[in-house]
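Omission of a single protein chain aside, the complex is shown with its protein chains in their original locations.
By letter and in written order, the chains are A and B; residue numbering begins at 1 in each of them.
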Amino acid sequence: MAKELLKATDVSEVFGGLKAVSDFNFHIDKGELVGLIGPNGAGKTTAFNLITGVYQPTTGEIHFDGKSIVGLKPYQITQRGIARTFQNIRLFSELTVLENVKIAFHFHVKYGLLESVFRMGRYFSEEEKIEEEALKLLKIFHLEDKADELAKNLPYGAQRRLEIARALAAKPKLLLLDEPAAGMNPQETKELMEMISWIRKEFGLTILLIEHDMSLVMGICERIYVLEYGMIIAQGTPDVIKNDPEVIRAYLGGEA
Amino acid sequence: MKYLRKNDFIMIGFAVVLFAVLQGLIAGRILSSFWQLNLLIVGINIIMAVSLNLINGYTGQFSLGHAGFMAVGAYVGVVLTTNFHLPFLAALAAGAVAAGILGFLIGIPTLRLRGDYLAIATLGLGEIIRIVIMNIDYVGGAAGFKGIPHHTTFAWVFFIMLFALFFIKNFVNSNQGRACLAIRENEIAAESMGVNTTKYKIMAFTIGASFAGVAGVLFAHSFYLISPNSFTFMQSFNYLIMVVMGGLGSITGSIAGAFVVTFISAALASWPEFRMIIYALALILMMFYRPQGLFGYMEVTNMRIFRKIFKKGGRG
Partner (left out) sequence: MEVTHQVLQQLVNGISLGSIYALIALGYTMIYGIIKLINFAHGDIYMVGAYIGFFAITQAHLSIVPALIISFVVTGILGMVVEKLAYKPLRHAPRISVLITAIGVSFFLEYTSMYFVSPTPRTFPAIFGDVAIEIGGIVINGQQMLILGITTILMIVLTYIVHRTKTGKAMRAASFDTETAQLMGIDSDRIISITFGIGSALAAVAGVLVGVYYNSIDPLMGIMPGLKAFVAAVLGGIGILPGAVVGGLILGIVEAFVSGFVSSTFRDAAAFAILILVLLFKPTGLFGKNTKEKV
């Protein structure tokens, strides 16, 4: 039984002659909290989109839980156990906070079309169950009293938290967070990071975190990959990364 | 959850009373035959509007070919009752199945398209259906199909409409319906939450088409003759207008939209030259001053003035 939960081998992605990601090799072990950092435009989000099936890699292989996930549709990958948040928030804005979370239970709800439209069988028990679970998730993210509000009316920080709550409702093994603290103030960021550490323990999650802000990743990640111009230029523990001359050059733009 | 069931019973109770009153008016010959026919048309239009709303309002897929599915149902229905003398119920079922299958087959390739492209493709398909029917001599071609038995009664229309309303209301408030809402709101996010977006778009489209087929059977059996010209894209526009006027994403709205549009055109029937002009102006003004439609996303069950009747279990 492999310890590796996610493994990318020689993945590259070419958009119209432009290499967005090349020779991308990396792995995440079960239970790890790994950071993926790099300057703007380094290809971090592209890497996420490759893992979640939004883009198909031009070359290379991606394995999740020992099986290849290349060629699967995004929803199939989510059903295998990878859930994500979006850098540019993508909530279901005209729906309530509670509905946003309920939707993510989609794959786990066990009743069919006939049970839905004729309100029979497991419909009521399943609906009750997911409502309960959804409210529990909202509570963790301090959103329970906003359950009936429309997602678009939430303040920015709360929208970011709702994105994570919603991703968790898909019951993933691996959670991908795309700049979850973007646009938050330092206090909110600190709380969010504590929350991430907590849910990881509580749900036994493996987490891959994209961040633009280095200091923040250093605080909670066990291992970090640094991406620049679509290539991994360094990897290791926060201490190693902090002192890596390549990383310093990439971030500060100075000579190594 | 118990509240949900309770609201359903209140609704059904209300509907039965309404039916009794209207049926009484018909039986007592208090309504003229003109208004009786319009009562049938309202019910049929409600089925059309609410099923189109499932596709356009709830799933966010812009379909402009609804009249095409209605035509398929209508023609399949009249062939079965007139030429094969099958019972009405069989015709209704066959109309639903035929339109549903066609919706499914058309949906698979076209629902990859987005927004305006889907709108124009569905409009084109609706027209193709009509033109094909026009060229089938067996069903009378452009001259129309004659000698249809008058099977459609108010009771048929009313209870099928009630069935359609409950079917779609329950669908929308279920796991499958939420998947459709998610697609409307943000397709990429929906897919990332494990929703097979293609499957649910096709599901919504197929269900919508089936009900349009049923409405077609009801429509056809209200007249002696139907012709392909009853199912042009202008009719599809009419159904879209009902949905938008009532509020995209509100069943209450679709009912109201169908009601208002049908009765405005009936009431203006005596001034045919002005009818469409007034209708056009009403439409434009509506978009200026209340673009979300009469009800927006609201349902009668959530409205404050009805709180005393409908228990707010709210969350379903």
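Just so it is clear, a residue touches a chain if its C-beta (ideal position, glycine included) is under 8 Å from a C-beta of that chain, and two chains touch if they have at least 3 such contacts.
A quick note: this is a predicted structure, and the numbers were derived from the prediction, not measured.
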{"item": "Full-complex contact with the absent chain, from B:Asn38, B:Thr110 or B:Ser227", "value": "B:Thr110"}
{"item": "Residue among B:Ala90, B:Leu105 or B:Met276 touching the omitted chain", "value": "B:Met276"}
{"item": "Touch criterion as defined above, residue of B:Val21, B:Leu105, B:Ile128 or B:Met303 at the omitted chain", "value": "B:Ile128"}
{"item": "Touching residues (missing chain, whole complex) on subunit B", "value": "62, 109-110, 113, 115-117, 119-121, 123-125, 127-128, 131-132, 134-135, 142, 188, 233-234, 237, 240-241, 244, 248, 273-277, 279-281, 283-284, 286-288, 291"}
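One rule holds for everything that comes next: only the chains that are shown with their structure count from here on.
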{"item": "Whole-Å gap between the CA centroids of subunit A and subunit B", "value": "40"}
{"item": "Subunit A-facing residues of subunit B, complex", "value": "1, 4-5, 8, 166-167, 170-171, 174-179, 181-182, 184-186, 188-197, 203, 249, 297, 314-316"}
{"item": "Contact set on subunit A toward subunit B in their complex", "value": "52, 54, 73-75, 78-79, 83-84, 86, 90-95, 98-99, 102-107, 109, 111, 113, 116-119, 123-124, 126-128, 131, 147-148, 166-167, 169-170"}
